[in-house]
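What follows is a set of notes on a single structure, which appears directly below.
Every protein chain of the complex appears in place save one, which is left out.
A and B label the chains in the order they appear, each numbered from 1.
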Amino acid sequence: MTAGRLLTAADLAATCLFAIEGAIVARYADLDVFGILVIGFVSALVGGIIRDVLIGYTPPASLRSAIYPLTAFVGAGAVIALDQFVERVPVALLQFTDAAGLALFAVVGATKAVDFKINGFVATLLGAVSAVGGGVVRDLLLNVVPGILRQDIYAVAALAGAAVTVLALRWRMPRAAAMSIGLAVCFLLRIVSVWQGWHLPRL
Amino acid sequence: MTAGRLLTAADLAATCLFAIEGAIVARYADLDVFGILVIGFVSALVGGIIRDVLIGYTPPASLRSAIYPLTAFVGAGAVIALDQFVERVPVALLQFTDAAGLALFAVVGATKAVDFKINGFVATLLGAVSAVGGGVVRDLLLNVVPGILRQDIYAVAALAGAAVTVLALRWRMPRAAAMSIGLAVCFLLRIVSVWQGWHLPRL
Partner (left out) sequence: MTAGRLLTAADLAATCLFAIEGAIVARYADLDVFGILVIGFVSALVGGIIRDVLIGYTPPASLRSAIYPLTAFVGAGAVIALDQFVERVPVALLQFTDAAGLALFAVVGATKAVDFKINGFVATLLGAVSAVGGGVVRDLLLNVVPGILRQDIYAVAALAGAAVTVLALRWRMPRAAAMSIGLAVCFLLRIVSVWQGWHLPRL
């Protein structure tokens, strides 16, 4: 398997995971099964769609074939089909895999922005938007203030991973190395902050 | 009148209708007259705008001349001007015409996506987005969970009409026939589901 195919496989896995997580959140809102599918779809795909629209890459990558939407629907559909088992999934497993998905979306998003000649600071922001945009729009649809504005080292971990990747690419580090370092920074920062109960200060 | 002009006329009629409906919903929120106009405008135009931005057709069709925005403002303005008569409009008439508008937006949206070489599955999704996107953003602005996520065979009817149109076009059916079948499927599914009180299951 080449590096490119490995990356695509990881991206699809993260898409499926984010759809699963979105659908799990949606189960607690008063929605019908269609609404749960939509929330899963939005959670998985909208972050990358916003990034692609902003860099001018339309149609967005995830809408250029059926594979990303189908992957999102499979993930959300699995939550509906396996409804009775969902509550038995350990929270720690979800947090662990979510941190991996967050890191992947942030690093891939930032790298894509750099490929499109976007300024490094903006590329870092777009990496974070790729990673957290779906969750923000999910929260808007569920009529709650987006969680990332209120608590946790979550978007900040995405920003950190994206920033490290952008800097490493600027320093001419090989692409696979730059992305690996960014992934590690985002993933570890997120996991340690959950483990240690870190939060950002408030006024 | 050619088929093209007939379609444009129907599209403008549906735009006006969606603006009227949006403004009627907005009357029950605590808005001023400007707010009611904005909600009418958003309800009528934002679904198509989102579709056009996603397929890369910018400026969106409805912003390339004044005719679509003006039509939306006329519809919403009529609700304000005729405020005292609005409550006498029979609900059944609104549901009937709304089902027609829904079908038209879904089928036209899906057809346009196919014209832009979008994958059939994604074109179906974009047809539904064209039809329901305005209502979703209206609900976000009014600070309620979008109705389509909670109840009714509404977005599903749009998806069904869009899917049938996409399949018929793929099977090389003449354009007018493909669109007519899609319109009929969406319209009938919506009308029958209202009449029979069909809902999607919940978990």
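Here is the rule we use: a contact is a pair of C-beta atoms (placed from the backbone, for glycine too) under 8 Å apart; a residue touches a chain by one contact, two chains touch by 3 or more.
Being a predicted model, the structure only gives us computed values, none of them experimental.
S.K.: Pick from B:Ile118, B:Leu142, B:Ala178 or B:Leu200: which residue touches the chain that isn't shown?
M.R.: Only one of B:Ile118, B:Leu142, B:Ala178 or B:Leu200 touches the chain omitted from view, namely B:Leu142.
S.K.: Specify the residue from the set A:Val38, A:Ile55 or A:Ala100 that touches the hidden chain.
M.R.: A:Ile55
S.K.: In the complete complex, which positions of subunit A touch the hidden chain?
M.R.: Its contact residues with the unshown chain are 53-56, 116, 118-122, 125-126, 136, 140, 143-146, 148-151, 155-156, 199-203.
S.K.: Spell out, residue by residue, where the missing chain touches subunit B.
M.R.: So the residues of subunit B touching the missing chain come out as 27, 29-36, 38-39, 49, 53, 58-60, 63-66, 69-70, 80, 83, 140-143.
Everything that follows uses one rule, which is that only the chains that are shown with their structure count from here on.
S.K.: Measuring centre to centre with CA averages, how many angstrom lie between subunit A and subunit B?
M.R.: 30
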